[in-house]
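With one protein chain removed, the remaining protein chains of the complex are shown where they sit.
Our next item is chain A:
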Amino acid sequence: MRFYLYKLSMFGLTLFIVSLMIFFVFQLLPGNPAQIILGLDADEQQIHYLEQELGLDKSAIVRYIDWMAGIFQGDLGESLRYQVPVSDVLAERIPVTTSIAIFSMVLTVIVGIPLGILIARMNGKRIAVFLSMFTQLGISIPSFWFGFMLILLFSVTLNWVTSFEYVAWSEDFFGALQAHLLPSLAIAISNIAVVIRYLRNTILDQNKMDYVRTATCKGLSERAVLYGHVLRNACIPIITIIGLITADTLGGSIIIENVFALPGLGSLLIQSITSRDFPLVQSMVLYIAAIVLVIHFVVDLLYKFIDPRIRQGR
């Protein structure tokens, strides 16, 4: 119970510090939002009126307090660029990014974990060296390149994917599958490579541990030692890395969303920074920070579940 109270208060404190930092960092950015909305040839008077209307004439501290007070009432403010509540804009964008992220994480886990185990079991054979080289490539090649290659292959050459319009799962299942597959795959490929490498190295490290020797001397087969003893211990580093990847993909991939013209968080973030849409940017950064914190919390819970030493606080 104390653990959860502690985590909850840390959660609140971290978000508070993040909110302070983003708010005041954006105050330092050059560029007046009113000027950007009205264009370069707007006259002083117009800009002044708009500033008043948007509340930009108030001091930064007052605006920060207003923003915070709004958040606690469920009001994230209004986007300067879209002239609609920030929550409406986010409600449109978050499902896209989340849906792509989940799809790509599922791909990462169902492909990466079995392959990692397989390559670890083949250790010492020539084919394992060959496959390791591939994972090294997967890690070092940027995801947008995979994105272009996937488009080239499936869309240009094979003509399987014909449209790049985003389709939600609720609209049309197969359409959505088609819309999700390529971007998810492009994000997943390097993540799969990371998971494979991590899992393989962890398994090989664990294999050198004394408890593995004990298990072997009990008469267990190599398979039984791996699945009954090693994997459970290998879980902790793997969960850590999967947690990091998940937090990263849930925040939206700026590059992949641009390559596939997806209306997600990544592309929105770039657009709102260029247009100095502070209310929107602030809320997005806060959202991403919250996601990272929630994922870390889940990872902590999983640690406790897996490792009795952590569970009992030692």
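Following the convention adopted for this analysis, contacts are C-beta pairs under 8 Å (C-beta built on N, C-alpha and C of every residue); 3 or more make two chains touch, one makes a residue touch a chain; residues count from 1.
Rule of thumb we're sticking to: contacts and distances are computed from a predicted model.
Matching "Glycosyltransferase family 4 protein", "Peptide/nickel transport system ATP-binding protein", "Multicomponent Na+:H+ antiporter subunit C" or "DRTGG domain-containing protein" against the UniProt entry of the left-out chain gives the name "Peptide/nickel transport system ATP-binding protein". Looking at A:V18, A:L90 or A:A215, the residue that reaches the missing chain in the full complex is A:A215. Contacts to the hidden chain, counted on chain A, fall at residues 124, 209-211, 213-222, 224, 228-229, 232-233, 306-309, 312, 314.
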